[in-house]
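With one protein chain held back, the other chains of the complex are shown just where they sit.
Per-chain numbering from 1; labels A, B and C assigned in written order.
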Amino acid sequence: MFILVNLKTYPCDPVAVADAVAAVDETTDARVAVAPQAAHLERVAETGAETWAQHVDPIDYGSNTGHTLAETAADAGAVGTLINHSEHRLKLADVDGSVRAADRAGLETVVCANNPAQIGAAAALGPDAVAVEPPALIGTGTPVSQADPEVVEGAVDAARNVDEDVAVLCGAGISTGDDVVAAADLGSEGVLLASGVAKADDPKAALEDLVDPL
Amino acid sequence: MFILVNLKTYPCDPVAVADAVAAVDETTDARVAVAPQAAHLERVAETGAETWAQHVDPIDYGSNTGHTLAETAADAGAVGTLINHSEHRLKLADVDGSVRAADRAGLETVVCANNPAQIGAAAALGPDAVAVEPPALIGTGTPVSQADPEVVEGAVDAARNVDEDVAVLCGAGISTGDDVVAAADLGSEGVLLASGVAKADDPKAALEDLVDPL
Amino acid sequence: MFILVNLKTYPCDPVAVADAVAAVDETTDARVAVAPQAAHLERVAETGAETWAQHVDPIDYGSNTGHTLAETAADAGAVGTLINHSEHRLKLADVDGSVRAADRAGLETVVCANNPAQIGAAAALGPDAVAVEPPALIGTGTPVSQADPEVVEGAVDAARNVDEDVAVLCGAGISTGDDVVAAADLGSEGVLLASGVAKADDPKAALEDLVDPL
Partner (left out) sequence: MFILVNLKTYPCDPVAVADAVAAVDETTDARVAVAPQAAHLERVAETGAETWAQHVDPIDYGSNTGHTLAETAADAGAVGTLINHSEHRLKLADVDGSVRAADRAGLETVVCANNPAQIGAAAALGPDAVAVEPPALIGTGTPVSQADPEVVEGAVDAARNVDEDVAVLCGAGISTGDDVVAAADLGSEGVLLASGVAKADDPKAALEDLVDPL
């Protein structure tokens, strides 16, 4: 299982969470990574934790003031990137452009989407993985695998129908090791989570709980 | 073949073009329709021409000042709608929402996209048809079927791989009957065109030329 | 006072509301107008009611599929337009472009904004009027003149500081004649309202109540 901890713009210490991610990653078969804000990529990558960007823009080198260039994210230490997160929805043409930009820079890609139909669409753009996050469940603490298992199964079916090589991750509401196991049972190969780890008093303990049943 | 004449915001007389569309539609096996601006839908529909909207928003009845409700487009006489035209790109989640809104209102749907990957994505959202319009060719007078036939074939393959029931239209640069035949030969079931008819001195003659070889 | 009834995408009968607007406008010193959806402009204008668009895009004649051209809104019968309504926020450069487009087409302009600072900014773009609508009050039934009179006074001051010729309207929560009087007492020269009239069982009676104290 792939476990990606999204730090959003939370008031957490990104280095402390990254240290926890790096430490727990060494103790488990799961692959654990952390996605800080762009301006924190470099200091997070320096911890040795697997570091992801939260977003890259559908751009190339050039006149793009204020945008995130995939090559610069990579230069700062990112090895992958989220694209089209529900808090940063992109135009269809720009999801495509961002996947191409990330590929060009050697970044692994996870394209997020709301429902199985959009997951099929995201998979058609050729990312490494897609992540299904029903907007109604984000930040609720209710895991999608429990509240709406058909969404996860539908997402897995939709992605497979389009491209069997695209992995499906599961977001929204994941907070315990049981949630991760339930997500895996529904056919997902990883989870996106955020507050459960980033806002935990002890991020390392929270991560250890998550990977414990794996 | 389906021939959809997009009037964009051209300074043409929408009723005159609609009259031509209605007249030519009666003389040919092709299905000919016209897409005026929202504020012209009603007077265009009154000509008897098959009338399409250029866009509908991913909304329902409610507090959406300045947006286009699918039910209102239908009420004004539209029977179908373009979605995600290259001049009105939408977020992936909103392409999905606009297709759902159009379905709800009984409008037929054509989702536009730039390239085969995006055509696959568009097809995954379940529209009636998709239309491939390489941005570089729009308005050039060079038909995609001639400049880049692989794009049309790739689009047909991409759509079929995702959903065999989704028809593929071909946009960008279509201006003659030969272009329409070439598009059909590449597997497309219709064409989108705009200036070739809307800006013609004699729209009826332009349409007659288009459908002549069919 | 100017009273503009915004029909949004409500499931109301736009012609019935327009008839009420036209009837009440004849019986009062206030100026009463109605803003239907673009596809309803023509049939609303035919009632004889003063008709406004809910939005125009910052475009000219040309290749702008799915957008609202100011000239077309005028051609369909609009004499003015809202711009930058809180349900249709525009980029700063596009608010400017939409005001220019509306001027070009002879449409009167009301630019909406959230707070006094943005009202000052809107006034600097040279519209005929600005309308302050604190987002927190929209749809609450609590008039801004009562919940937050400083916002209205602040908006009037901000507009006057920039351009004394720009009138200030007051939106959000207006539903009674007393609300209109309170708005006038705070220095506003009109009101925007929506559900209070558009969703009323008897729009004419609702409008008569609104203009009664004027």
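Convention: contacts are C-beta pairs under 8 Å (C-beta built on N, C-alpha and C of every residue); 3 or more make two chains touch, one makes a residue touch a chain.
Remember, predicted model here, so these are calculated numbers, not experimental data.
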I'd like the shown chains that the missing chain touches, ordered by label.
A, C
Taking the entire complex into account, which one of C:Val5, C:Ala49, C:Ala105 or C:Leu125 touches the absent chain?
C:Leu125
For the chain that's not shown, point to the residue among A:Met1, A:Ala73, A:Leu137 or A:Ala155 touching it.
A:Ala73
Subunit A residues touching the chain left out here are 6, 8-11, 35, 37-43, 53-55, 59-69, 72-73, 75-76, 82, 85-88, 138-139, 194
Footprint left on subunit C by the chain that the document does not show:
84, 89-96, 113-115, 117-118, 120-126, 158, 161-162
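Going forward, only the chains that are shown with their structure count from here on.
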Intersection of contact sets, subunit A vs subunit B, gives none
Whose Cα centre is nearest the centre of all Cα atoms in view?
B
Which pairing of chains accounts for the highest number of C-beta contacts?
B-C
So if I superpose subunit A on subunit C by CA, what angle comes out, to the nearest 5°?
180
Per the centroid of Cα atoms for each chain, what is the distance between subunit A and subunit C, given in Å?
43
Just curious, how far off is subunit C from subunit B if you go by their C-alpha centres, in Å?
33
At least two other chains touched by the same residue of subunit C: list those residues.
none
